[in-house]
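One protein chain omitted, others in place.
This part shows subunit A:
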Amino acid sequence: MTVPVVITGLGIASPNGLGKEAYWAATRAGRGGIGPVTRFDASPYPARLAGEVPGFAAEDHLPSRLLPQTDRMTRLALVAADWALADAGIKPEDTEAFDMGVVTASSSGGFEFGQNELRKLWARGSQHVSAYQSFAWFYAVNSGQISIRHGMKGPSGVLVSDQAGGLDAVAHARRQIRKGTRMIVSGSVDASVCPWGWVAQLAGGRLSTQDDPDRAYLPFDARAAGHVAGEGGAILIMERAEDARERGARVYGEVAGYGATFDPRPGSGREPALRRAIELALAEAGCAPGDIDVVFADAAAVPELDRAEADAISAVFGPGGVPVTAPKTMTGRLYSGAAPLDLAAALLAMESGLIPPTTNVDPDPSLGLDLVTGAARPARVGTALVLARGYGGFNSAAVLRSSLSD
């Protein structure tokens, strides 16, 4: 008998909305946040669009002493964590320190901070490197900073599996709660919108070089030619269902199932492993395919990856057998922040009875997906499946079940 674990708080920093309300208002309306890069001059680069979080002034939210020691992704994560705790109605100071942990994901750490210190190192010399470089850029920084800010001493961790890591972190948080920790701050926020991050992402060969924000990131579309990179994500508060009920918390939904697999080595000719991850997540949740009301897709917008994802979904649900959506067309791909934001979107979809749309996309009919395009689709969403894949072959799947469904 496993302990049900639920999500009771959301803190969101997304390119199409800072804060849960702004994010959901934009997302349900199909309003995107992709635009020309403003954080640096992207004109020398083949990719010039990004999903940047609008209107974020860290000094409005965080003490000034934290600013020189934090990358943008950490500032966003700290603020999102504050909001998530407030949303959950949890006051960390009233909770036993060892009973609260922090499990986040990271894809590339505080890359912009690292860029600035690398520049000082190479241009001016080693003595100019910041004393904060030793931790501000590394992958564990967000978990560490959140735990310090809120006095959380329980089991904590950081998982790195590119975009799939966002789900892996949530699954690991759930594992720690099942082992006895009362509450975990999980999810992830990522950001690498800086020249050095851009060069690294360009080397990955998956960035779109389109200049029209409405045509740049078109997953499952015959015109798919890469993605737009974004920043942001979501921080989630997770706890035992029983504890949430006892304290009268508002419950968004349960993390009911999870599965993770890794693809066979390229060239092996074997089937990609995403389908298996979906099956594992459904099995753990005790769901038949027909129980799933919507799939939030990974949506790589690389033709062969879109094909592989569509094939996996069709293999489990049958062709056109389940509504599929990818609201990340409104934000760009947020690396480890993407899947936690999709979890938040799925929970908000349950609450509002609306599946947010995959904007701008004209679905390739040969993929056989029932893709929700155009406007949000009214639907009862009791159970949702969220998919995430990471560069190299990481596949993760999570099943969310609405607390309203029973």
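Here are a few things to note about the model shown:
FYI, a contact is a pair of C-beta atoms (placed from the backbone, for glycine too) under 8 Å apart; a residue touches a chain by one contact, two chains touch by 3 or more; residues count from 1.
We adopt the following convention: contacts and distances are computed from a predicted model.
According to UniProt, the chain absent from the figure is "Beta-ketoacyl-[acyl-carrier-protein] synthase family protein", selected among "ABC transporter ATP-binding protein", "NADH dehydrogenase subunit C", "Beta-ketoacyl-[acyl-carrier-protein] synthase family protein" or "Response regulator receiver protein".
Among A:79, A:260, A:354 or A:381, the one in contact with the hidden chain is A:260. If you put the hidden chain back, the residue from A:29, A:58 or A:202 that touches it is A:202.
The chain omitted from view is touched by exactly one of A:29, A:58 or A:97, namely A:97. The hidden chain makes contact, of the residues A:4, A:155 or A:356, with A:155. Against the chain not shown here, subunit A presents residues 40-41, 44-46, 69, 97-98, 101-102, 106-109, 111, 114-115, 117-127, 129-131, 133-135, 138-141, 143-145, 147-148, 150-162, 164-165, 168, 172, 175, 192, 195-205, 260-265, 273, 276, 390-394.
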